[in-house]
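To start, I am sharing the structure in question, which I have written as structure tokens.
Every protein chain of the complex appears in place save one, which is left out.
First chain written, first letter: the chains are A, B and C, and each begins at residue 1.
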């Protein structure tokens, strides 16, 4: 339920109402604005109605939140949220580009891929240290060693980095090395992991599950925000359909839809979303045009020798060319490309 | 099989080889180029090899066509085909916009929707006269009366028009009234209908089936071209997936993929591809960015009173606004917006 | 709308009400029963209400038909319909087995496959004369020659036969040679073809489209019944999903669901539904258990030399073995296996 206070309502009025909500066993939300203060109350709607909040003299309007997700809905916060990974903003007028290899393979390898990405325009790095692999016999990632590599290189290059977390037990260790946590598609409904990253303040890139509906994706984000962490970036990375010519079907409808329904930033992963190197560029441009807040792209210094996902990784020169071509679309979309801030 | 002739080969050499191909019961193709002449031979590969065409002194190279589709493949014709509906080009550097209501409802109604669309920038009209409807109890289209309306209004406005054909028996009548035939998603594998439109020279907009793979779509186009009609425009209009928030999942991956594999122009239908008015604009922009050659958009002068698809039809002013916004993306994509040629 | 008359209502009462329905421009239905007569009225519900039929003294109850499909719904006819192909019943307590090759390849070939099928227990034959093929370069069926073969062999063996119709223009010719028409999955929403077979009295096996919902399938059947032909047998043949280990995903949920919602018989095609010879038997047994009224199975005398679908065709001895094993499940399901009636 959304409670809009009158312009003349004081902080004390707000506190009074919030206390009433909390005492009834519901979750109170406090959202001061420039003109009006808005309060929220999450929980059993029948209890809410029993509170008779409309009767309070400083309450202007009370309306239900129609969506099943509440905190991530624009019904509650109409403006765009801007989430920062390090000093890189996602959301609002910004368009920010994350690049890097699928997996962190070694110090030299990561340095080459990462520096090529940053040189071409990436303002944040990606790289896998813990890899969810379909087969137990496939390369499972470099673990702590890979995290150390990421930390060294991101400091060298002066950009933030993100890596996937697969286990709540690894969260602290990962947070000591990089700047953001990624929840992978396979774990989008690993609710205990969602709650665990929700108990941190570290930004989270939440990838849509391979067969998750848009509503399920927003409810997964709701788990994280509800647990206390508002810093969620949604990521469309392709869904599983009958089509086999492409690895997944990148669902840009979902990007446009989520941008309308949620205030959270939404980025697009055209590498996993297509699985084909030649399609990464066209779909990155389409992501800009549809209104995404950024892209996350696989770049490898030698794709043909990559330990994983080589067929969808861009060569450094392809990535550099794409970065140049994207600019005209970013401008057409009324956005600004985030540039690396050199200290 | 593709047969590249030497630069010095004459028309007589080509004819000699083509006759050999035809005599063996295979289909010969003649494709003169500016520098080299290329021949094609379609049919049983074993017979082809038995012909020993490599031995001919004027043959420079012989290579197989790897794709299951042949005539629509870039392996055979590497350059973009440009297909004209009336005087409106699709393909190459052009970006052309088709607009109009879902169904032709009456003379006045169609005049209002169509003139608004043309005034805002549409260079061709759409409108359904024969409607494939899931239920036998739904409005089935205006038939011949609707065709007459289309003819009158398209002449008034000086633009070409396209309408769906559901039955081979209606082809002649439709061709007397409008400029292009549309094969709808439900009929994409109605092979007898494909062959029938293939026996005309009228341009055909071939919509991808709701669960057709990209390969099946290109093979459906192959049916039309193989029957004699090269004027095929492919149309991505969304596929059926598990997602229910949107009517269909508009598959822009497929647009990028088909543009690489086929020389045929590809347009996008963001109206059916999303089913939601607010998403039509963002996805039209994404279609431009991904490399489509045009869009086909539902516009209705009074969407809330439309007999079908009202929820996905743009209001005239929304369509006009979108046309303006598209321009920057069309320029960014290195394309030129096709303008109406006033006689 | 369903109109239940009082027990004492006469035929004259019924006629009076039916005339009233017809005069209002709606479709009247007359369904005399052993205890009560039930009438139906199809069309605009608002007109129906305006007729004030409840006021008629001989009307006991009036209730809406909730489903979007009307004539095929159990709301209108609660009992199982039994549809006959030749003298073979489908529906009610019967379980009937159709067997034969994918395509009719020649007189001797079809005789061998068909006689093996009939000897083992098939009571009706299948075989394709007109083949819908994804590629224009694949074998398109034997056409009229194949129909003549089917007629000769079915008469030799004393069983009815079914073949697919792809074009309304072929209906008469097909009906002169065989006993039932099949609408294939690709044509399930070829509405003009549905209407055309609906204007005959020939039984129709309507295959579910590869991505048709259950509701769309029942509405396709409604097209045929609404056009005048009540002799429709529904056929579940597998849907297209993300799974690629099997050719399609045979949806037995749909069989159980359609049997509850519709009075029409439902058969299962485990050959196309799995695409793998070894799975045909287990899924045929499952079809019996779930409540299907029959199965249609591909049997070929030499699967490895079949012109199409060899990998999913049973060898004659496998088919014979399966027929034996099915009996115990048919008995467990409380059904009776239809046996060939020798004149």
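We take it that a contact is a pair of C-beta atoms (placed from the backbone, for glycine too) under 8 Å apart; a residue touches a chain by one contact, two chains touch by 3 or more.
What you see is a predicted model, and the numbers here were worked out from it, not measured in a lab.
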Omitted chain touches shown chains A, B, C
In the full complex, which of A:133, A:199, A:324 or A:341 touches the chain missing from this view? A:133
Which of C:24, C:65 or C:276 sits in contact with the chain that's absent? C:276
Check each of A:222, A:236 or A:309 against the chain that is not shown and name the one that touches it. A:222
With the full complex in mind, choose from B:135, B:163, B:217 or B:241 the residue touching the hidden chain. B:241
Identify the residue among C:115, C:249, C:321 or C:337 that touches the chain left out of the display. C:249
If the missing chain were put back, which residues of subunit C would it touch? 211, 213-215, 239, 241-246, 249-257, 259-260, 273-274, 276, 278-279, 282-283, 285-291, 328-329, 331-333
What residue numbers in subunit B mark contact with the hidden partner chain? 211, 240-242, 244
Touch list for subunit A against the chain that is not drawn: 42-43, 68-70, 132-137, 166-168, 186-187, 189-192, 210-211, 216, 219, 222-223, 226-227, 240
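In this text, only the chains that are shown with their structure count from here on.
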In whole angstrom, what separates the CA-based centres of subunit A and subunit C? 50
Touching two or more other chains, which residues of subunit A qualify? 211, 241-242, 244
